[in-house]
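With one protein chain withheld, the remaining protein chains of the complex are depicted in position.
Labels for the chains are A and B, by order of writing; each one numbers its residues from 1.
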Amino acid sequence: MSPETILVPLMFVTLIVFLLLGIPVAFALSGTALLFSLLGIKFGLFSFDLLYALPERLMGIAENYILLAIPFFIFMGSILERSGLAEDLLETMGQAFGSLRGGLAISVVVVGTLLAAATGIVGATVITMGLISLPAMLRHGYSKKLACGVIAASGTLGQIIPPSIVLIVLADQLGVSVGDMFLAAIIPGLILSGFYVLYVFLVSLFKPEIAPAIPKEKNVSTVAFIKKVLKVVFPPLFLIAVVLGSIFAGWATPTEAGAFGAVGAMVLAWFSGRLTRKTLEECLTSTVKLSSMVLFILVGATFFTLVFRGLYGDFVIEDLLTHLPGKEYGFLLTVNLVVFILGFFLDFFEIVFIVVPLVAPVAERLLSPIFSDFSEPSRIALVWFGIIISMNLQTSFLTPPLGFSLFYLKGVSPPEVTTADIYKGVVPFILIQIIALASIIFFPEISVGILK
Amino acid sequence: MKKIANFIDKITSATGYILNYICLIMILLGFTNAILRKLSQYFGVNLTSNMYFEMQWYLFALIFAYGFSYALLHKEHVKIDIFYNRFSKKTQKRIDFLAGIFFFIPVSLLLCYLTYPMVLKSWVIKESSPDPNGLPRYPLKIAVLLGLFLLVLQSISETIKSWYSLRGEDVS
């Protein structure tokens, strides 16, 4: 047995141990990397010099313009939260749903879906949603689990609803057009958010205590209430219009749309008289702290992956993937399982890099016959395959113990919300993901029908 | 020792305060640059520059480099607390201290050590951007190295504080 076949699994196990001991995630990742780089050097798999690739990777993160979406959107969310605008909205929307229980959670899914259409960076959406909706839900007596689950899940919608960085990287690796991937992802993304709404609706029907209805204020006439709804709904709608509008009108790139949202939020808060210097500084501080938290996790992950590759971990995975079952559904099942499990440990970026080039040719050959009535079966098959993988990766952001969205949500939660609450909260949503994934696999028209 | 920790904390707090405004400038720059670019199209004159574009991620890189220690100071780095919460206070403090000794300090030292040659090489040749109206790169790389050095200091400060906390003393 070669040293790498032992070191690589051991590296994964060590990471989990460090994480569960309560070492901060970024340091658990980089500490594991440090330890295993020493082992890798000792077993002659690489020399110390390889580690000089690390500063280059660090600069790669620091210079990555796309990541600016993280501070932009966090700042927007932070202003909405601290100025009370977000709470006004969610509360009023909750009231508007009236006797409908779970109204607040449904509003979260709706807002999450809209935000997903504006950005494709994971940290950005989850944290923004966490900032604006978690305190409101907890205050209204929602169970911590449901609140966390719905936020974490809605926050990852940004990965599947275009624009999305996952889709772009996948399109690149599969050699299909980004535009096709974006088109084919729209309906699956909306189906997911529909499923989330359905779940919230059902759970609040059977377990009203975990998703209480928000009582209407007493002695308020319907007319007055409608006025109030319009008043509180306007600012966030305006903001969403600014963010999405700036992209669609061709003023901003998807990343810059975050800056439009941030400026728009400041303008709104200023108009509502709630933008003091103190609020502004508080928002900036939390933006800096939360962005740094996300970025340092990325640094830890990049160190971990470098050492993983140094130990020839990518070749270990390759060997695993070379002998996949021959039939199309067996193949899909295996690939999905591998991606799902790797999703526990590795950044989506690395998974795409390692797995997709290996399986894409097989996918093209095996899956093309399914689309024989399309004009370009192989292109459609690859797009479909890409959508399946991207939904699977989106799920991996949600999966304990290492789903990055869960870390990010933890980063903005009040202390009474524990990791356990978050882990338990996402379980139903992971099941929903699996159902959605299965429906895309068995009814390909859902995603690629639009390309016909 | 306590004095050292407090001194380091003060430096980190001060840089953190500056980062707030760096962040604000970055947001305004992103917004303004996009507006000016759109107006360039309408007026048929180039109103913007690739420099504004680069400047955004230069500022972002500063947040990237100096925010780590700021986040460390404010215990902002997420941890998984499933088991941690069930440990006794004493055990938690032990873990915090060991995390400082075996994770914070070695990792930040290593990052600093590895980054130094890259920065030196960039400085010697006065490296600049390869792109139109680009900014010089070496000051940015120097700033990143200093940020990582601050992370070393902050890691030491956190370790000192957790040591005192482990012994039941308060530090502030």
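Basically, a contact is a pair of C-beta atoms (placed from the backbone, for glycine too) under 8 Å apart; a residue touches a chain by one contact, two chains touch by 3 or more.
Simple rule for what comes next: contacts and distances are computed from a predicted model.
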item	value
Protein name, per the UniProt record, of whichever chain is missing from view ("Pyrroloquinoline quinone biosynthesis peptide chaperone PqqD", "Cytochrome d terminal oxidase, polypeptide subunit I", "Extracellular solute-binding protein, family 7" or "Cyd operon protein YbgT")	"Extracellular solute-binding protein, family 7"
Contact with the hidden chain (one of A:M59, A:V242 or A:L367)	A:M59
Of B:N6, B:T32, B:S129 or B:S165, the one touching the omitted chain in the full complex	B:S129
Hidden partner chain, touching residue among B:I11, B:L47 or B:L166	B:L47
Among A:I74, A:V150, A:V288 or A:L306, residue touching the chain not depicted	A:L306
Footprint left on chain B by the chain that the document does not show	33-34, 37-38, 40-50, 53-54, 117-118, 121, 125, 127-134, 137
Hidden partner interface residues of chain A, rising order	49-53, 56-57, 59-60, 64-66, 120, 163, 165, 168-169, 172-180, 247-256, 306, 309, 314, 349, 353, 357
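We take it that only the chains that are shown with their structure count from here on.
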item	value
Residues of chain B touching chain A in the complex	16, 19-21, 23-24, 26-31, 33-35, 38, 53, 56-57, 60-61, 63-65, 67-68, 70-71, 74, 76-85, 87, 92, 95, 99, 102-104, 106-107, 110-111, 114-115, 117-118, 141, 144
Chain A - residues contacting chain B, complex	19-28, 30-31, 34, 51-52, 54-56, 58-59, 61-65, 67-68, 71-72, 75, 246, 250-253, 255-256, 258-260, 262-263, 280-281, 284-285, 287-293, 295-297, 299, 401, 407-408, 410-411, 418-420, 423
